[in-house]
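Yeah, one chain of the complex is gone here, protein chain that is, but the others are all in their spots.
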């Protein structure tokens, strides 16, 4: 491929805004990228279907390269490109634009729908244990509360950043009685808990759930205590690249989250390790709740391929 | 029983010092109590064996009542009284004094012997994960290091009080490379760990280990990851009262250890629960290392009855 | 929507007959409902595609509301409506009628096909344990026997209604040697059993099997004893509403099934609980046998969406 | 051995009364047998220690042979004979009589002590699930209630003989709220239960619990649901013959308990199997509560050998 | 069907060469069969679509019957026939030929793509345990090594035919450090292993993996030791006939592989059993790596139906 097609200025601008983090958050990034592809398709002046396709792939590639390790961004691109279909430029334009609309519409009310679905798993009087903070997970509790169920929560503080405090605060605003505990107390409290509910950073093709450090151990404890584990995650969290075997790299964060400098000096020359996430295998998860319904984790690969294509290569590769 | 025998002033003084926490620490309390019983026996002026026995029970009762929820204190009393034997006062005096000596001698080098025994489980190059801070557990690593083994440690910080910092600091002094992690990271790190090593607050007759909150979940994770769990505990941690079915009450500590007042106000009306300990069932523990050897947790009741008597009633009861 | 379209009298009549239980049994209800939709489609006089669709939705809604908690009824409606496709009324009519035919044809020989498939799991000389009474499950044994295999059965009586007696009687008619046992004896007999075979009341999107009370415990026992668990269920037992997170409500039946009034009075003021079903999680089930083949329970959601649509909303909703 | 020593008429009379079932019940038989040995010892006119021992063995043998498959009877004999000690007839007589007294005294208040110990495992507000009827198990609930705890019970009816009705009735008399369920519903109810509590028919040297059919499956379910299993059993239920590897034979009871003749004829030529007991391995039991304290099942062999001798041969064998 | 259509001489010739094992190996057979169907389609002179379809079914049947127990052969036929689509002969011809090309192209680079995907699961420094010899499995290690990762291998010798020697030799050629062990040593070495990697003889619809005897036990050991199990298998190993419940028959091979005649005579009249394969249930497998991506074993049925049709009957049946 000797020449890269020229892209619409909206694509370039969106790429810049994502790269410079003017657009942030999984959903916002995905929305902006889809919109940019839509604009590119609407304004394309390609003379042949192949030229159109090449331009669209170039636009997707441009956007993709701004944040190659994100999950929602390539999902938006995959979703749109995997629906690009037709034998003439006009049809191709139409199908891309329809696909962009569908994606953006879905995104718009995905969390609400997910919340409704997740709420279906709870009964009046249930106690739910949370880990970290996840707006997808909270939307399930919110929907249950709005439908009239009394729900109580046991909230793990989630060291090192204690996002459990945010969860506790938001649950209190919903009127949910909260018991805040240190992470180590979770196993003991599971005997009084009906569900473990967590979000996901991403979900792999083999059904593994990548989520905040501590999730994997919590899930093992829950199985030991007979408590089901529910993961709430919009479909933009599905990670199609893992279909190709790519392991999800686990970010190691700043050790100062774990230990301030002064205490560190007192302790001496200890290493500190601060991985942000861990990997929970599907056998320790009972259901993944998405806006497209709930699935056993072992079946989420089907939804992943349905939404984002079954190709093991990246659709923006020339 | 209409009359309580008069007790030696050393017994009264020891009782006072224990009650007022001038004597502190499981081993120190046990030692002082045994010594006081020895003095009482040596100076007894009982005319009949039964009078002597009654006096000794009264002395034990006096000491016991200063801290009825401690574990090492009643164990010292049980150990001494369960060895009181003979048909005349003189023999009774002798057996009590021998028993007192044996107890105090054992206590004196118990941790060293325990350390030697526990060290036997480690091989050169092993990585050990610790939870909280336990001098019994550390004595095993120390003995291994002194015998020339290279040992590395993964140290859980152990919220809320972060006693892992003390453990890390003491291990660094032994020259042991340390990786400090938050509690939630333990499950992930278990794949690189050869042993989990913890201490015990007390050990029940059914083989359960009562230890710092977080131990029970760690043991479940270790079983899931194929890592053996070792509990290091001197025999004064055995809890003979549990033979009688008494459940060990779990202390709930000050919630300010978990959450400072200001943050609490920010969060809103959340409850905070701060249990100090949890209960690990014997099926999740591979061995209990004591100064009398290592035992499967299911067999520790045998050592408990051997040392502290097989009576389900308390030996100082009249 | 200001106006409900007028429906064909067959639809009204079928609705009445289902509501008044003149039509009974999962398969019969499903068949009647599909037929009624076919008639409605064939005779529709809609002028626009949208009017036709509205009418069909109204017909489905009319039928659905007669028994909103049934499973096979909405499945018939979902199956037919999810195949309604076309840009003009005539095409819509044709696709609906094709879909009705396909559904009714499938239904007609579903149990036979299912039986052939399930029989493939049995070998000559195998011993099969049954719970409750299920014609789907029995069709598997019947097919195996007809293919010449010697099969023996251990039949749980299945308190409180002892449907095991019906199972035993039907198996005897097939010439299958039967050992009848009380439910509590199942665990002991599993050491001499090669398969556990049960039916299903319904199957949820998360792979859970809702079946006669006692199934969940039997499956746990079978896993402990190394015996595979097979669920035989026609696809009309799949419960697409659970895709939306809706938990299946467990019917509580008359306590007189458990305890006659006189004995109850003798016992005194005891509560009696008589739940009809329980929920077996997919991890305790080895395969679900349907007329479309056998599936791991974690994958049955794929068949559910394929047959009954992937929409999380109900297709008859206007 | 050419000659059997002549036995005291009390021994012969007791043997007759046990054989003809005038004396019934595990405790009564054990008590009568011990008393008879005491009389034999007190009135022995043996001239040599060996003659005395031979006579005592003969008396034990005489009693043993009246009910060779009972458990409490040989335990009484073993307990007494294993304490027979001394180098002259008088000492032998004394030690036997002391041993008889100790045994009978223990027996007298064993259930009360056991109840006190078992009650220690329950907390205020706990829900206990029972299987069959066991006065040892009920004594634990009774003691808990008497100490002021609010206890609720879920009572399995326990087919085929529905001894759960007796349990329900006795619990109602204690004021305990009862929910009666069919056996198959146990698994579902375990999520709302804090303890499973059962008695034992006998307990083997390998820690297995032989109890009413249904116990083994219940224990597996309880482990799956994270609920601890407690077995309440006086020490006369320990089965020292199993130390010698003897498997406990499982009684098969009258099939009419399962199926009346008329129904049986309706069903056709089905076999009916009605085993009375099953065997729960120690790994599914959390604790055995005896009047000597609570033990992990894996350690009960220690108590068995302590009370009834460590000989693998029978002490009454000449 | 009174008349079998005449088939192209290439079909007859290919059938003969497969039957006489001139064409061997799963991939070669599949390729030849697909090619023959392509020739048949290209040269068909059918006058009606139905005649064309009948001819193609006959050709497929002819090929199928040469090796009815193979897996790749019917998969090639199913793949091609399930893509035959159209209302006129010409379209049917085109779709068949496109399908043949797609199949053969996929086959050509399937192992390379699979290797790339499988390599994604390994990290630099990982130790992989292998069983038997599988070129699919080795392609994963090869791809990892080529991408620059240092991989070590623990190679089971795999009695009776010791294919582990071939594996060891090929790994050595890749420069991978190898430790060769007897099969019984695998459990011990799992503590130092990061992945178990095996191939598959075939994979069933219920997610079971049929592979060289010893795989099932190895997978159980790996789960016990916390080591993930990966199965590398091209999609031609999927076994769609199992969708219909057909159990995979396990070949029993010559007993002389296990025991030479002389030793057998020395031992005496012992039976020898030499099953070639065993069946690993999906719950003991973490992922199946195919050229279409990696899947949880519970979801492989989706890929199976996608590639080879969802019909439970065989597509070449008239």
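As written, the chains take the letters A, B, C, D and E, and residue 1 is the first residue of each chain.
We take it that a residue touches a chain if its C-beta (ideal position, glycine included) is under 8 Å from a C-beta of that chain, and two chains touch if they have at least 3 such contacts.
Small disclaimer: the values here were computed from a predicted structure and weren't measured.
Student: Check the whole complex and report which displayed chains the hidden chain contacts.
Tutor: B, C, D, E
Student: Please pick, from D:5, D:49, D:177 or D:281, the residue that touches the omitted chain in the full complex.
Tutor: That would be D:281, which touches the missing chain.
Student: Hey, which of E:49, E:83 or E:160 is the one touching the hidden chain?
Tutor: The one listed residue touching the chain not shown is E:160.
Student: Of the residues B:157, B:224, B:286 or B:314, I need the one that contacts the missing chain.
Tutor: Going through B:157, B:224, B:286 or B:314 one by one, B:286 is the residue touching the chain not shown.
Student: Looking at the whole complex, which of D:92, D:154 or D:243 touches the chain that is not displayed?
Tutor: Reading the full complex, the residue touching the unseen chain is D:243.
Student: Using the definition of touch stated at the top, determine which of B:48, B:123 or B:317 touches the missing chain.
Tutor: With B:48, B:123 or B:317 as choices, the missing chain is touched by B:123.
Student: Just the residue numbers, please: which parts of subunit B touch the chain that's not shown?
Tutor: Spelled out for subunit B, the touching residues are 113, 116-121, 123, 228, 283, 286-287, 289, 291-299, 302, 306.
Student: Name every residue on subunit E in touch with the hidden partner chain.
Tutor: 155, 157-160, 165, 168-169, 172-173, 177-189, 212-214, 216-217, 220-221, 224, 250, 258-259, 263, 266-275, 278-279
Student: Taking the full complex into account, what residues of subunit D touch the chain not shown?
Tutor: Residues of subunit D in touch with the missing chain: 205-207, 242-247, 281-283, 296-299, 301-302, 305, 310, 312.
Convention: only the chains that are shown with their structure count from here on.
Student: Compute the rotation angle for the C-alpha superposition of subunit A onto subunit D, expressed as a multiple of 5 degrees.
Tutor: So the copies are related by a turn of 180 degrees.
Student: Could you grab the centroid distance between subunit D and subunit E? Build each centroid from C-alpha atoms only and quote it in angstrom.
Tutor: A distance of 57 Å separates the two centres.
Student: So how far apart, in whole Å, are subunit C and subunit D when each is placed at the average of its C-alpha atoms?
Tutor: Using C-alpha averages as centres, the distance is 46 Å.
Student: Between subunit C and subunit E, what is the separation of their C-alpha centroids in Å?
Tutor: One centre to the other, that is 35 Å.
Student: If you look at subunit C, which of its residues touch at least two other chains?
Tutor: Residues 283, 296-299, 302.
Student: Viewed as a graph of touching chains, is the assembly arranged as a line, ring, star, complete set, or other?
Tutor: other
Student: Hey, which chains are touching each other here?
Tutor: Every pair of chains in contact is listed here: A-B, A-C, A-D, A-E, B-D, B-E, C-D, C-E.
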